[in-house]
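Only one protein chain is missing from this complex, and each of the others stays in its spot.
Up next, subunit A:
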Amino acid sequence: MSIKLKHIKKTYDNGEEVLKDINTEIEDGQFYVLVGASGSGKSTILNAIAGFIPINDGTIEIDGRDVTNLPPKDRHLAMVFQNYALMPNLTVSENIIFGLKARHVDKEVQQERLNEVLQTVHLTEYKDKRPTNLSGGQRQRVSLARALVSDAKVILMDEPLSNLDAKLRAEMRREIRALQQHLGLTVVYVTHDQTEAMTMGDQVMLLNQGRIEQIGAPLDLYNAPANTYVADFFGSPAINLLDGQLMGNRLQFVNGVEITFNHELAGPVRIGVRPESVRLTPQGAFRGRITHIEPLGDGTNISVEIGAAEPFRLKVSDQLNLRTGNEIAFDILPDQMMLFDADDRLVGLGPINELAV
């Protein structure tokens, strides 16, 4: 089932605009991630799709049907919540068939579907327990099972993994993604976590203060961010954004380093360099003192003072025998540079010219 959002606008009573002209199309069977900082409007979009809140303008279509003014129950969708929303007085089974009971589905059908989803989420042996006796991961599985049992083809998920610890989160990420692909579900997934957005989504919408910053496949957002906000949002450690000046065929970085660089633009620019888009070399054009070093085992994160606004973040895949205060030199890999104009919009990518000092 596809979902179309056309010119969605939402303004609170106090005049605060929470959604400013949201347009997108979610295809059938797609894992669609809404990501953004808190207050960006991602949950508002989800609530609008579910029908919990009225919108001020625009239309919402589910499967070609205009549902803008329909109540939630007529939109044929299911939802998974951050805090699970389980009834503490009901057993796992009773919680799962809660909706079926309310809709007076035939008892035998209820049992049949219940057993099916219990197996899908591996909870068969817990079916008679109460939620309070389950771990966080198990509770979220119950919540997932309740969404699956309804037979809804669209499942909305509102930060379902935020209450779980890191290890469980990684496990559930895989599980939810596998389940979605196996069952061909259309999932709209809200998260503030860039890792979840990158690893789970077919399509990702990054929101900022009620506006869409960019929509695209995860790697497109990473490799070709539409602006510095998108560039900064994805990636850990965050991208380095260096101020620079374009003059003819020269690009001068804020710290004085100059390279040959051909671009029709002239004047102030910002250059985006991912922490991993560097090569350590003693002859490197960039050099400075290490202000912070994090050995990760499978690699090392380093911050280097290079005379720019903030230390330059490096990420290398080696274990290094270095410590804070040591001198280090590196080059930026020219074909992975991103060029942003004075308005922070992406204007150039990759090998614009050979990097030469």
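Structural remarks
Keep in mind that, in the parts below, contacts are C-beta pairs under 8 Å (C-beta built on N, C-alpha and C of every residue); 3 or more make two chains touch, one makes a residue touch a chain; residues count from 1.
Following the convention adopted for this analysis, contacts and distances are computed from a predicted model.
The listed choices are "Dehydrogenase", "Glycerol-3-phosphate ABC transporter permease", "NADH-quinone oxidoreductase subunit NuoE" or "AAA family ATPase"; the UniProt protein name belonging to the chain that is not shown reads "Glycerol-3-phosphate ABC transporter permease". Of the candidate positions A:Leu77, A:Met157, A:Val188 or A:Leu346, contact with the unshown chain belongs to A:Leu77.
Interface note for the absent chain: among A:Ala37, A:Met87 or A:Ala178, the touching residue is A:Met87.
Contacts to the hidden chain, counted on subunit A, fall at residues 50-52, 71-75, 77-79, 81-83, 85, 87-90, 98-99, 102-103, 150.
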